[in-house]
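Apart from one protein chain that is not included, each protein chain of the complex appears where it belongs.
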Amino acid sequence: MTTTTKAPPEADQRPSGRRGSVRPGDRNFSIAARAAGILILIVLAGVTVFLVSEALPTFQADPSEIEGGEGFFSYVWPLVFGTLVAALIALIVATPLALGIALFISHYAPRRMSQGLGYVVDLLAAIPSVVYGLWGIQWLAPNVQGAWAWLAENLGFIPLFTGPASATGRTMMTAGLVLAVMVLPIITAVSREVFLQTPKLHEEAALALGATRWEMIRMSVIPFGKPGVIGGVMLGLGRALGETMAVAMVLSTGGFTWSLVSSGNNTIAAEIALDFPESSGLKTNTLIAAGLVLFVITLGVNMLARWIVSRRKEFSGAN
Amino acid sequence: MSAATSTPRATSTLTSNQLHRFAPAGLLVAAAAVSAGLAAVIGFSIPLFVFLGIVIFAAALTAVSAAVEGRRKATDRLVTTLVVTAFALALIPLIAVVWSVIGNGLSAFGVDFLTTSMRNVTGLQDQQTMQDGAPLIGGAYHALVGTLIITALATAISVPIGLMTSIYLVEYGRGRLARAITFFVDVMTGIPSIVAGLFAAALFAVLFGVGTRNGFAGAVALSVLMIPVVVRSSEEMLRIVPNELREAAYALGVPKWRMIVRVVIPTAISGIASGVTLAIARVVGETAPLIVTAGFTSSINTNPFSDWMMSLPSYVYSLAMRPLSGSEPQPSLDRAWAAAFTLVIIVMLLNLIARLIAKAFAPKTGR
């Protein structure tokens, strides 16, 4: 099958000034198609309207009635902080690893192996988040607890590693690591895709100049793939910000603290998942307002990501 | 082992000093030995040993290569080591996930697990299981049924809307409406799953009263996540149908809608079906939206329009976070792992099916 570059055919347009009869079949079908598209817009408008209207009571209520007793802002900022920190840890850990895997698959591994690896990466991206959460709480937390204890003991003077370290290992760092494992396949998939799209001509030009493999990658692959990789990282960030279950299950939540190796802190998504099922009254509205904040943050990140990715010509990446 | 062979060959300009091809392997062994020694002094642990080994190996190889082959070659070798290390390092958690799901999941998994619900199972039975060796009872049948019903409903909502929208975008869409839809489908792709859940919860709260939770609300939440995926993948598939086929149909005097239904869709059907399957695989494991919309229960509920409905992800979550018996959490954790295992199997099967569909129904060109 070939891809045609021409625009798909448009509905039959009558010459100006003359209008013919439209077949009922054609009319009904095109109306149905258009209606489906409009329905999507309505749903999205509905999401916004319902979230805003359900969140409004929070802002109208007396600040002392909000959880924490000091108004919505002081309730939500530690959650925003937690959300950002967890996502940041995830990105710091996952990005170099993902780039390593992507380069390995695209330029180091034998051809046959790289295809299989690509498939495995796709499968890992499909594993449900609740499974990662269960793994994080049951396997990862006990295994990394020692490392956090060591950090608290030896680097405790840094505020981020203030002790005492959590005895269960269910800390912000652990949650961030689980998020890192979850976004790893996403960043890898996007980066691999752009690395593979590097024009062979550029690579061969570099090699023909006597470049070593790394010099070739630095000269041709990385400059070419940079915007795509940044876009992929941003997509990963969007996912990490909105991810709920891993944090809800792994983190032993609590009030705000700078320390990443003791229990405490929480993210917006996890707070909603943990509290919403048992919430009522104003608390429900507050949680929905928090959800709105999360929505706005992820929206911003995703738009930025798409803008960066779309600056590159035709790029078929993550979605 | 000697690190390098640097026999000078004055005659050729093409040869240069090069490490022997077994030199890296030799250095690796040496690095392992040194790091084992060092680790033994500090206090042996496998992570420490591996970490030290890699650092020593990378440093030694770079140093030796720089001395023998020059700086450029040394940088190349260092980066190769780093890339391979990053790859190996990333494999650890990925293998650990798969390993723990299989290792832990099999202990409670079985026919009984898939065919019984948690009704009337309490912490008491779990304590007996642990203390007296009574068999583990209670399974995930109700959650499996719930997952199937909710996912099927979500699919039934999402596929027609998603497919028709993609047809609109590819075959009809021009101008502002099409651009708006494309843009907002992009926006929708980025909605966090918990926000989709909140939307459905708020919608049902307004329509049917505060606190309304049932399977249908869960299906609506999942649809919000599924529709953009279906639109995206179907759109991509419809766009690669060659225009020549559309023209051929037009030239035969076929009305546009018949052309779409009888020519364009059949040509793209394998891609569309495989995209839909992948979309199902994506939402079948969604947990957060179901927690806030469908609720939890330990009984079988086959009516998505009333009462709370369990799903596999919620089952995993609730048993892992709130074991039936506080003093003996192990049986609950075993069940959670078994349900996670079931979920992973379902997702893998769906991915496999998607691949098979893409292969099997692809237009044949063979003679």
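Letters are used for the chains, namely A and B, taken in the order the chains are written, and counting of residues starts over at 1 for each.
In the analysis below, contacts are C-beta pairs under 8 Å (C-beta built on N, C-alpha and C of every residue); 3 or more make two chains touch, one makes a residue touch a chain.
Everything that follows uses one rule, which is that contacts and distances are computed from a predicted model.
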Of "Phosphate ABC transporter ATP-binding protein", "NADH dehydrogenase subunit L", "Hydantoinase/oxoprolinase family protein" or "Cell division protein FtsX", the UniProt protein name belonging to the chain not shown is "Phosphate ABC transporter ATP-binding protein"
Where B:Leu19, B:Leu198 or B:Val263 are the choices, the one touching the absent chain is B:Val263
Filtering B:Arg232, B:Arg246 or B:Arg335 for touch with the omitted chain leaves B:Arg246
In the full complex, chain B touches the hidden chain through residues 174, 242, 244-255, 258-259, 262-263, 266-267, 269, 363-367
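The working rule: only the chains that are shown with their structure count from here on.
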Taking each chain's centre as the mean of its CA atoms, chain A sits from chain B at a distance in Å of 13
In the complex, the residues of chain A that touch chain B are 1-4, 6, 8-12, 23, 25-26, 28-30, 32-41, 43-44, 46-47, 50-51, 53-54, 96-101, 103-104, 108, 120, 122-124, 126-135, 137-140, 177, 181, 184, 188, 212-215, 217, 238, 241-245, 248-249, 269, 272-273, 276-277, 280, 284, 287-288, 291, 294-295, 298-299, 301-303, 306, 316, 319
The residues of chain B that touch chain A in their complex are 72-73, 75-76, 79-80, 82-87, 89-90, 93-94, 96-97, 100-101, 104, 160-165, 167-174, 177-178, 180-181, 184-196, 198-199, 201-203, 205-206, 210-211, 224, 227, 229, 231-232, 236, 239-244, 246-247, 250, 255-258, 260-261, 267, 278, 281-282, 284-288, 291-292, 295-296, 313, 316-317, 320-321, 333, 336-337, 340, 343-344, 347-348, 351, 363
